[in-house]
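Have a look at this one.
Just one protein chain is left out here, and the rest sit where they should.
A, B and C label the chains in the order they appear, each numbered from 1.
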Amino acid sequence: MSEFWRTSISQVRPNEILVRGYPVEELAARRSFGDVVYLLLTGEIPSGNQGRLVEAILIACCEHSLASPSADAVRFVASSGVPLQTAVAAGISSIGDVHGGAIEPCAHLIKEAVAGGKSAAALLGELKKHRRRMPGFGHPVHSEDPRTKVLLRLAEQWGIVGPHMKFVREIEEATESVLGRRLPMNVDGAIAGLMCDMQIDPALGKAFFIIGRAPGYVAHAHEQATAERPFKAADIGEITYTGPARRPVPPPPSPPSKD
Amino acid sequence: MSEFWRTSISQVRPNEILVRGYPVEELAARRSFGDVVYLLLTGEIPSGNQGRLVEAILIACCEHSLASPSADAVRFVASSGVPLQTAVAAGISSIGDVHGGAIEPCAHLIKEAVAGGKSAAALLGELKKHRRRMPGFGHPVHSEDPRTKVLLRLAEQWGIVGPHMKFVREIEEATESVLGRRLPMNVDGAIAGLMCDMQIDPALGKAFFIIGRAPGYVAHAHEQATAERPFKAADIGEITYTGPARRPVPPPPSPPSKD
Amino acid sequence: MSEFWRTSISQVRPNEILVRGYPVEELAARRSFGDVVYLLLTGEIPSGNQGRLVEAILIACCEHSLASPSADAVRFVASSGVPLQTAVAAGISSIGDVHGGAIEPCAHLIKEAVAGGKSAAALLGELKKHRRRMPGFGHPVHSEDPRTKVLLRLAEQWGIVGPHMKFVREIEEATESVLGRRLPMNVDGAIAGLMCDMQIDPALGKAFFIIGRAPGYVAHAHEQATAERPFKAADIGEITYTGPARRPVPPPPSPPSKD
Partner (left out) sequence: MSEFWRTSISQVRPNEILVRGYPVEELAARRSFGDVVYLLLTGEIPSGNQGRLVEAILIACCEHSLASPSADAVRFVASSGVPLQTAVAAGISSIGDVHGGAIEPCAHLIKEAVAGGKSAAALLGELKKHRRRMPGFGHPVHSEDPRTKVLLRLAEQWGIVGPHMKFVREIEEATESVLGRRLPMNVDGAIAGLMCDMQIDPALGKAFFIIGRAPGYVAHAHEQATAERPFKAADIGEITYTGPARRPVPPPPSPPSKD
C-alpha cells in the first residue's frame, strides 16, 4: 500500500467513483452542490439544512463586479491570450489575506472565545489593547451589507444559528461601547460565525470565496475574451513614473570573469 | 464613462449588489447555485430545469481522487507551505486540453454539425479521414462512466435533452460501424451535448470542471496540509536520471566582457 | 527503475547536484546565468557566445512598466495579501499568445521557411492571402524598438547571426512592397530569429519573457506591498455597467427536489 498516494476524499475504480464513500451519481441525482461542498469540506453529508446554507453562502460570494483585485487580475490575465483556466486561476490565487481573508482569522477568534467562555466585549478589548482590528467587521462600500442580512435570515429560518453566530452578533453590539463607533458585521464575519456553527474547520475560511466566486471569474474571463480588446494594460500616458530620471549605465567595476 | 473598466456581469453600489440585474440576496434566498452559475455563464436565469442540471454536472465533476494531474498538482503545491488559494489555483490552472478539455472541442463539433444538418456518421468519417479523434468518447478507466449515465437520465427527466444530446448519442451508435469498435460516450461528451442544448457557449466547455472541481481541490489542499507531511516530492532514490554522466564545466570561450 | 519519475535535466545525490551532468557549483563559479539558461533549454553549454546573447535577451525582456497586462496582474494580486511567489506566478501565467507570444509562431514560420528555401516575400504573400499577420512585426508604442536594435548589434558583434536572423531582416525589407507599408521588426521578431540561429526549439519562444521578466514581477510585487495601499481595485464610481437594470428574481419553476 502506497504511503505516497493516500487520500480519504474519494475512490476511483472502473465504472465507480465514490466521494467520501458516496457514489457520485447518487450525489448528483439526490443532493445539492451545497451538500457536496459540505461533504468535501467536512467528510460527512449534512444532517440538516447546512448544505442549503452553504449554497446560499456561495451565491452571496459569487460576484462583486470589477471592484475587487481578483476580478481585475482575471481581466488582465484573460486579455493576454491564455486559456480560460489560466485566467480563472489568477483570480483564485488572489483570494488573499485582505480579500476574502477575514473569514479565517475571525472564525479562529470566535471559536476560541466561545470555547473558552470569553465575552464579546472582552475579546474586543484585548484586540484593542494589542492594536489589532477585529476581522469581519466594517466594509469600505457597504454600511449594511445585503449579503450579511440574507445569510443571517436564512440561517435562522433553517435552524442553523448556534453559539458562534450569536457571538458574532454580540461583537457587533459591543463595537459601539468598546471601540466608540458601531462597526457593522460584514459578509466575512457572518460566514465566519456560520461556518463555526456548521462545524467547518476555520482553516477553510477562504474556501467559500474560492468556490463561490469561481463562476464569477469564468464570466469575467469570457467577457474579456469576447467583448473587449486583447492586451488590456495601463496606457503609458496614464502611468505616473516616480523613479530616477534617465541616466547612463556605469561600466562593470572589473572584468567580470568568473574564475 | 470609463471604457477601461466596463462589465455587464454585475453592479455594485453602496448596500446593493446586482448580478446580471438580480439582487444577490434574492438569488441567495430563492435560487440554487446551479441557477446562478447558469446566470453568470449565459446572462439569464434558466427558464426551466437547466440550473438543476448544471448543479448535477458540477457534482459529477467534483472529484476523481489522485488519479488526475490537477489533484496531484494541488497536493505538491499545498505541501510547500502556501496558502489554500495558491494550491487550489494550481489545480484550476491544470484543467487543460487533455484534462477536462474534451468538452469544448466536442461541443464546437456537434454544434456545427447540428446547425449544418450533418449526420453523426458523416462527422466521424471526416474526422477519421483527417486522422483526428472525436473528443468526448472513450475513457482509460471507465468503460461505462456512471457520471455519463446519471446526467443523461436527469436531463431526460428534467426535459432538457435536445438535438445536440441526441446527436452525441448517434455518434456513440455510429462509432461501431465507422471506427470498427464501440467507443462509449464519456462524461465530457455528455456535458458537451447538454451544454449545447442549454445554449451555453462551447468556449465555456472547461467551466464545469473548473467550478465543479474547486471544492475537490480545497479538500485535497486541506488534507495535504493537515494529514500529510510537508515537502511532498519524489525521493531521490526513485528518480530515473536519463541525462549525461558527470562532466567538467568547460571554461568560457573568451573574456565575457560585454562591451 | 521508475518510469514515473524520469528526467534528463538534473541529478541529485547526497552532496552532489549535476545539471545536465555539470556540477552546479562549477557552473556557479565559472559560467554566466545566460550559459545556464542555454544549457537548461538545449541540453548543452554553448560553444560560443550564445550564453551572452541569451543574457542580453533576458535583460531586454526584463521590464515594460505598468504598460503590460502581466505587470498589472501582478499588482492586483500582490495587493490582495498573498505571498511574493503567488503574485509573481500570476504575472508569469499571463505571458500569453498576445503578450510575449509572437516569438513562438514567428520562430516556427521562419524555421520552416529557411529549411524549405522559401523567400521572405513568398512567406509574407502567403500570409497575406490567408489574411494572417506575420508575428514579430509592428508595435503599438515603439516604431523603432531599442531592444531590437541592441540585440541585432550584439548578435553580430558576438558572431551569432545566421540564416534565420537574416531571414527576419529580409521580411522587414519585404513588408513595404508586399504589405504596402514598412512594418518594423519588434523585439519578439528579433528574439525569434536569434533563437533559431542558436538552435533553441521554437516551442520555447515564451521562455525568454518568462525568465527575463521574473525579476520585474518580483519588483512590482514588492513595490505594491511596500509602497502602495492594499486591495487595489477599480473604484465603483469608475466602473461602467452595461448589463440589465435591477430586476426581481423569478421563483424557481417547480419544487427543486432532486429525485
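As a convention for this text, contacts are C-beta pairs under 8 Å (C-beta built on N, C-alpha and C of every residue); 3 or more make two chains touch, one makes a residue touch a chain.
What you are looking at is a predicted structure, and each value in this text was computed from that prediction instead of being measured.
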Selected from B:23, B:46 or B:101 as touching the chain missing from the view: B:101
Footprint left on subunit C by the chain that the document does not show: 4-12, 14-17, 19, 23-25, 27-29, 31-34, 36-37, 40-41, 55-60, 62-67, 83-86, 88-90, 92-97, 141-147, 149-151, 153-154, 201, 203-204, 206-207, 210-211, 214-216, 218-220, 222-223, 225-228, 232, 251-252, 255-259
Residues of subunit A in contact with the chain not shown: 1-13, 16, 18, 20-23, 26-27, 30-32, 35, 43, 45, 47-49, 51-52, 56, 82-83, 85-86, 89, 93, 234, 236, 238-254, 256, 258
Touching residues on subunit B - with respect to the absent chain: 29-32, 65-73, 76-77, 79-82, 86, 89-90, 93-99, 101, 140-141, 230-236, 239, 241, 258-259
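By our rule, only the chains that are shown with their structure count from here on.
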Copies subunit B and subunit C touch via same or different residues, half shared test: same
Centroid distance [mean C-alpha coordinates] between subunit B and subunit A, Å: 22
Geometric centre distance via CA averages, subunit C-subunit B, whole Å: 26
Residue list for subunit B, restricted to those that touch at least two other chains: 4-12, 16, 23, 27, 31-32, 56, 83, 85-86, 89, 93, 251-252, 256, 258
